[in-house]
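This is the structure, below, for whatever I ask next.
Shown here: the complex without one of its protein chains, the others still in place.
Order of writing sets the labels: A and B. Residues in every chain begin at 1.
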Amino acid sequence: MPRPPKFASVGAVRRSFAPWADPDAKPLIRFENVTKRFGDAIAVNDLSLDVFEGEFFCLLGPSGCGKTTLMRMLAGFEHPSEGRITLAGQSLAGVPPYRRPVNMMFQSYALFPHMSVEKNIAFGLKQDGLPKDEIAARVGEMLRLVQLERLAKRYSSQLSGGQRQRVALARALAKKPKVLLLDEPLGALDKKLREETQFELMDIQHELGMTFVVVTHDQEEAMTMADRIAVMDHGRIVQVATPGGIYEQPKTRFIAEFVGDVNILEGNVLGQENGLWHVQTPSAEAPLTIDDPDEVLHSGQAVAIAVRPEKMVIQRNPPGPGAVNVLTGEVWDIGYLGDWTVYRVKLASGAILRVTLANRSRFVESPIDWDDQVYVTFAPDAAVILAE
Amino acid sequence: MTRRLSLFNVTSLVIGFAFLYLPILLLVVYSFNASRLVTVWGGFSTQWYGALFRNEALMEAAWVTLRIALLSASLATVLGTLAALALTRYGRFTGRTLFTGMVYAPMVMPEVITGLSLLLFFVAIGLDRGFWTITLAHTTLTMCFVTVVVQSRLMTFDRSLEEAAMDLGAPPLRTFFSVTLPLIAPSIVAGFLLAFTLSLDDLVIASFNTGPGATTLPIRIYSQVRLGLSPEINAASTILIGIVTLGVVSATVLSKRSLLRSQRNAH
């Protein structure tokens, strides 16, 4: 009997907002078996995906994984070679970019250099032929939203990177599109500004109740902002889940390694006992005990065990006699990061583990030193089994 | 980002290049026409090339033109390179604005004015019109083009290369000849070729400043053309076009090769 999903409430998701879990909910955007080829290269491969209204949705993946192509198909700059895309039930086939209720914030911002900030923001509204006073009112509203009222008459060459980013956002928001597409929205900002802007984007999205689809290669960005993340690789979606789901219950080794840091221990399944899996690995003397009941495995199957560094415990004294999942090795490297200390432990098998320890006190001198013999342990439910 | 050519783009390129090349192509084809009538095809023949080489007046004019072009292009290259150095390396010297003006003005000024003014100048100082007056006039006009070509290269020149040479102990003049000059050499060669071609091609300024015994090829061709079309002119044109095409193609190949070589050396 499968138990109820273990990680339903994990992660920074607005608790009441989960339309993807509702079987009756109608998706706003639907990709149905979409394939996109450029010559011989396949950028997007038979991909299906639903995005719901009001979602902050992240497409995450390494460069070249097809996430930008997916977004450009939504904007109308590329057309699917096969399959179809619908928006609110309407097919988008044959609808040119300028007739789609979708606006995009470009990675380069693409601000018109010959127009002032307010002219840039007004551009889309003018295309709709809105009356002048209405345009002016909307531009003012957008300038307030992104806090750029004082720079309305400036040109993009006179703005800082962060200000340009805000103008690009205001311009794309001005038409109140059904969906806002953001292509690496924070890619050009420095680290500090990026963090602030992440939260601002979330606030704006929440305030306007708009659907945001963000393309990014930065997993931290995706984890912070998204309601759900789709991890892409080689033109396919590998997993769609909440940030917590992606981090705590990765479906594949690729995801486990792409999102956050992870230790991978390879081994073979011995069998199941009381709902716990036993796995023999060259890294440990005794078989490992893993609590991952949803996996369906057979004896002798090759698997990878993924354990996050912060879920491992490192100590100098041998653990008690009943302890499970004990790995022994010596300290290879110590990296002090302030909030955390990272230990790299070399096991007898030659594998190197990464273990992090929160520095909870200011004055405790680390009892663990270079070249110490150490024991690394982890709880059965700290690990995930990934079928190879 | 991939840019895609639309049907409109392709069509305009095809029509545009047809417009640019068809007249030249027809000129070349009809130089092999057996008929004396330039526009009626009478079969293939190379007789007009023979006639061309027996036309002493035309050959003499070609020789004069070649000498003028070589001499004025060489002078213009030296002067133009100096002017480019002055404009890029000397900051704000006295009269810089006037200097810049004098460099740019001859390029946009109608040739009739340049030609007339130089002629009046030569008359005023009592210099007899002929080979030398044309050479001086061409040097003045073409040095401005050399200046612009070399100047654009100098502006993108990485000054730290010179500083590195000086840091390694090369005095300024040695730095100039061993680092700066080799690096701007392609633009100097391009400037020379441009000056040479402009001189070879010029009709208006040469007409004003010519004198007895200094009839250039364009002047000769012009006077013949005014009398009517002649297949000999087609033949002469074809040879000129052939030389230019050969020159441009070999220059492109050479610069490609040196680029490839420098890239290979970089690895």
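As a convention for this text, contacts are C-beta pairs under 8 Å (C-beta built on N, C-alpha and C of every residue); 3 or more make two chains touch, one makes a residue touch a chain.
The working rule: contacts and distances are computed from a predicted model.
Peer 1: The complex has one chain missing from view, so what does its UniProt entry call it, picking from "Ferredoxin", "Acetyl-CoA acetyltransferase", "Chemotaxis protein CheA" or "Putrescine/spermidine ABC transporter permease"?
Peer 2: UniProt lists the chain that is not shown as "Putrescine/spermidine ABC transporter permease".
Peer 1: Give me the visible chains that the unshown chain touches, in label order.
Peer 2: The chain that is not shown touches these displayed chains: A, B.
Peer 1: Which of B:60, B:162 or B:201 touches the chain that is not shown?
Peer 2: Counting the whole complex, the residue in contact with the absent chain is B:201.
Peer 1: Out of A:138, A:175, A:228 or A:253, point to the residue that touches the absent chain in the complete complex.
Peer 2: A:175
Peer 1: Touching the absent chain in the whole complex: find that residue among A:42, A:110 or A:379.
Peer 2: If we include the chain that is not displayed, A:110 is the one touching it.
Peer 1: Could you please point out the chain A residues that touch the chain left off the display?
Peer 2: Residues 75-77, 96-99, 102-104, 106-108, 110, 112-114, 123-124, 127-128, 171-172, 175 of chain A touch the chain that is not shown.
Peer 1: Against the chain that's been left off, what residues of chain B make contact? List them.
Peer 2: Spelled out for chain B, the touching residues are 1, 3-6, 8-10, 12-13, 16-17, 19-21, 23-24, 26-27, 30, 38-40, 79-80, 82-83, 85-86, 89-90, 93, 95, 99, 101-106, 108-113, 116-118, 120-121, 123-124, 136-137, 139-140, 143, 147, 155-156, 172-173, 197, 200-201, 203-204, 207-208, 218, 221-222, 225-226, 229, 233, 237, 240-241, 244-245, 247-248, 252.
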